[in-house]
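Single-structure report; data block below.
Shown here: the complex without one of its protein chains, the others still in place.
Right, subunit A next:
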Amino acid sequence: MLSCLKEEMPPQELTRRLATVITHVDEIMQQEVRPLMAVEIIEQLHRQFAILSGGRGEDGAPIITFPEFSGFKHIPDEDFLNVMTYLTSIPSVEAASIGFIVVIDRRRDKWSSVKASLTRIAVAFPGNLQLIFILRPSRFIQRTFTDIGIKYYRNEFKTKVPIIMVNSVSDLHGYIDKSQLTRELGGTLEYRHGQWVNHRTAIENFALTLKTTAQMLQTFGSCLATAELPRSMLSTEDLLMSHTRQRDKLQDELKLLGKQGTTLLSCIQEPATKCPNSKLNLNQLENVTTMERLLVQLDETEKAFSHFWSEHHLKLNQCLQLQHFEHDFCKAKLALDNLLEEQAEFTGIGDSVMHVEQILKEHKKLEEKSQEPLEKAQLLALVGDQLIQSHHYAADAIRPRCVELRHLCDDFINGNKKKWDILGKSLEFHRQLDKVSQWCEAGIYLLASQAVDKCQSREGVDIALNDIATFLGTVKEYPLLSPKEFYNEFELLLTLDAKAKAQKVLQRLDDVQEIFHKRQVSLMKLAAKQTRPVQPVAPHPESSPKWVSSKTSQPSTSVPLARPLRTSEEPYTETELNSRGKEDDETKFEVKSEEIFESHHERGNPELEQQARLGDLSPRRRIIRDLLETEEIYIKEIKSIIDGYITPMDFIWLKHLIPDVLQNNKDFLFGNIRELYEFHNRTFLKELEKCAENPELLAHCFLKRKEDLQIYFKYHKNLPRARAIWQECQDCAYFGVCQRQLDHNLPLFKYLKGPSQRLIKYQMLLKGLLDFESPEDMEIDPGELGGSAKDGPKRTKDSAFSTELQQALAVIEDLIKSCELAVDLAAVTECPDDIGKLGKLLLHGPFSVWTIHKDRYKMKDLIRFKPSQRQIYLFERGIVFCKIRMEPGDQGLSPHYSFKKTMKLMTLSIRQLGRGSHRKFEIASRNGLEKYILQAASKEIRDCWFSEISKLLMEQQNNIKDQGNPQFEMSTSKGSGAGSGPWIKNMERATTSKEDPASSTGGIKGCSSREFSSMDTFEDCEGAEDMEKESSALSLAGLFQSDDSHETCSSKSAFLERGESSQGEKEERDEEETATRSTEEERAGASTGRLAPAGATAGFQARALRPRTSAQES
């Protein structure tokens, strides 16, 4: 652009034109022949020893007059020459070329003066001399001298200039016209010397100023031409402003100069203007001519400068316009590029109505934001067009920019339109999908809401069928029912995700329709069945989620239950009872075990009332029915968790509510709850139902399913992890939605504890049955005393039932213990995998433990050592030590256990410490390398542990020595030693009864068995002193156990107190009988045999309490 600018710039033209002006001024002022200015010789001119009067000879020769001037001889030669040079340079070249006429006035002087004048002129006259007139001195003598001198002068100088001597002015007039002579010479020419000098100096000043100004303009033009074109707008604006200021200043100079020229010209012409009749002399006329010519040059200067400036200004303006245009172009292009980039980011078409609307909203914002940039860009394109039309020097650069701007605008506008179309279709697409989803949800809700009404009456069934038919009719309103049409309309939008979503929705639509049709079929079948008098009882609607899995059919579940159990008279009563029971169970799951007992006691009242109404229902049957009812409720609740929490996790419309931690760990949150449901629903409930008519089979149900019930162990093993997951995401929206759908009052994890509570329920019910079996024994005794043959078979049967109940209770209690162990061991870190080999968990609790070194085993040393706090677990075959560590949890501090070590019972010995250590006992390895003193929290706990460990050690010893005895082998194989003894004795007693109750041989057999046990003990005593001590400890432990049982019973509820009171009386009675018949009657043995079951029962109760407490604590 710089080169282009240079080509078009007119600085050369300006320089050329101004140079011409300068040349013309010099010509006008005849600078070559007049190097001096009047002002420089103004003093010499003022003397008037020579003047240029303005007169002309006949042929136009200029006249220079030398007036009378005394002292002419004293004029310096330099001054003379300067004045003559100046005067001869003023006339025009044409006039000067004719030659000058010199008039020398010496009428009052003498010859010497004439001679001097002629000599000076001859030597120093710079012009061309034509003629010399001399006015001779007036005096006679001087005249004679002059005549003689002239002759001599002519001969001496041999000059060619003619010299005419005249005696008077009248004679001179003969040669020169009077009008060309000043008054001193008798002429009429007006000449004012001062004015003449003034005018000359003024004209010369004007000419000099004009030249100076022209040179200044030349410099300015060159400076502008050499200035490099700026690259930025600010620089260009600054340059334009600077140049404009300089130009304005120079313009003012020119204007001022013009004004001064005009003033000067009017001054020179003043005599003519004042007196029209007077004429200007030749001097004045020449001055006027000179000024007019100078003013012409000034005008040319102004025009040249004006032309230069207009072009330069245009160039700078265009440069500035271009820079503005390019600056705005960059901004507009950047804005448009940003808009196009933002538009390109709208690649998604949305995956839901809300998402599409959000995209549309953002797109609308983008469109609104784009209005201003688009308008600016289009306006800028118009500006560019205008620049092109105005022949801008950069039109070739501007044109493609305009094209680009318009192209970008069109791209964006078209892209926007396309986006709007696509998003509009996407919105319609998702709206239709949402409508279908809502239709499906409404359908599911309708199906769920029908659960309450479907079994009431034929009318209810008909209403339900009508509702279904009406609802199915509404599906025709949705265009999605035509898949082909649907795909044709939205084919372009269907990305893989969109297709997948549409297929899911369509599939769900099909599923819901299928469910509806199945419901219709079921309802129709039910309507047919409604003709029968039997009416099934409706399930609890609050337990059913509003969405139902298509895998489960509600009618198929409830119909089989209703038929065999219900009569037309009972439905409301049973419903009311179930409702009340459910409420109790739901609202009091969180209460402590004491409250559970209270609840059980409270429920006794309605039971008694019901018993009054139903006199034929035995207590046994009432308990079994309670078991069945609670079993059904339990199953429904598990199902509600599965249908209300697990199944919806696959629902698409709820997926966004599920946090990742829940989605990834849902199997651990719910564990094997499905297995529990399937077991109870398909197997256990059916077997329990058979007990409704045959209560004797109840215990068998538990014994038979002993292995299956291990799924509870698996469930509890997972429970700590489930708790952790629950704590992490219990506040998520998904759980809230599910809870509301189920109408549950309690959060999910409360229901996840249901299986734990169910086991305790089993324990309570079984214990209840056993309690009710005790009065049977009391009744048997009088019968037995009577010797009635009828009581024999009944007594035998009841005994067998009690035995099985005890075994079933043991199974449940063992299961509860193992479940508690699973929960507790899950909290133990670094627990070895082979912990299970130690057998069943019997006891566990905190202890203070001292480690004893053999050489320092003294009591006073023991006091100085600080004990370690350990959680100790007692298994059948080992003891596990764990370090206790308290960590913050959701309910304050909670204990965490770290595994430390294991000791096998086979390698241990136990002994009791001396007096003063009633809470302590010692265990040691047989090699004596390890010894520990354990201190319990109380004496009772200590006695219990000591007793258990001693018993376990005895059993292991017996196992080793009696391997050859078939009886004891069979006893060991039965499992718990505590439970096997009474069982064996009962069997013996049963055999005796079958043979002959009065036979003395049976009695002898019993005594023989007891003696055998005594003999074993004696053998142990002979073995070692330690063994003797252990035997003593065992006896003492038994006594303590009884005392402990008594003390423990005092803390039970009223219900249990009655039980204990009954047990106490029985024990006293037995003791009396023993004392009375110890040595006389065979029945004494039978009495002793009956005592054992009571002790076992007490032991079971004691152990049962601890697990519940632990369970509550956990």
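FYI, a residue touches a chain if its C-beta (ideal position, glycine included) is under 8 Å from a C-beta of that chain, and two chains touch if they have at least 3 such contacts; residues count from 1.
Here, contacts and distances are computed from a predicted model.
Q: The complex lacks one chain in this depiction; which UniProt name from "DNA polymerase epsilon subunit 3", "Metaxin-2-like", "Elongator complex protein 6" or "Ras-related protein Rab-31" does that chain carry?
A: Hidden chain identified via UniProt as "Ras-related protein Rab-31".
Q: Hey, which of A:I42, A:V123 or A:M886 is the one touching the hidden chain?
A: Considering all chains, including the one not shown, the answer is A:I42.
Q: Using the touch definition up top, pick the residue from A:A202, A:A332 or A:I923 that touches the left-out chain.
A: Selected residue, touching the omitted chain: A:A202.
Q: Among A:L14, A:V169, A:L240 or A:L257, which one touches the chain that has been omitted from the display?
A: A:L257
Q: So which bits of subunit A touch the chain we can't see?
A: On the side of subunit A, residues 38-40, 42-43, 45-46, 192, 194-195, 197-205, 208-209, 212, 256-257, 260, 263-264, 267, 270 touch the unshown chain.
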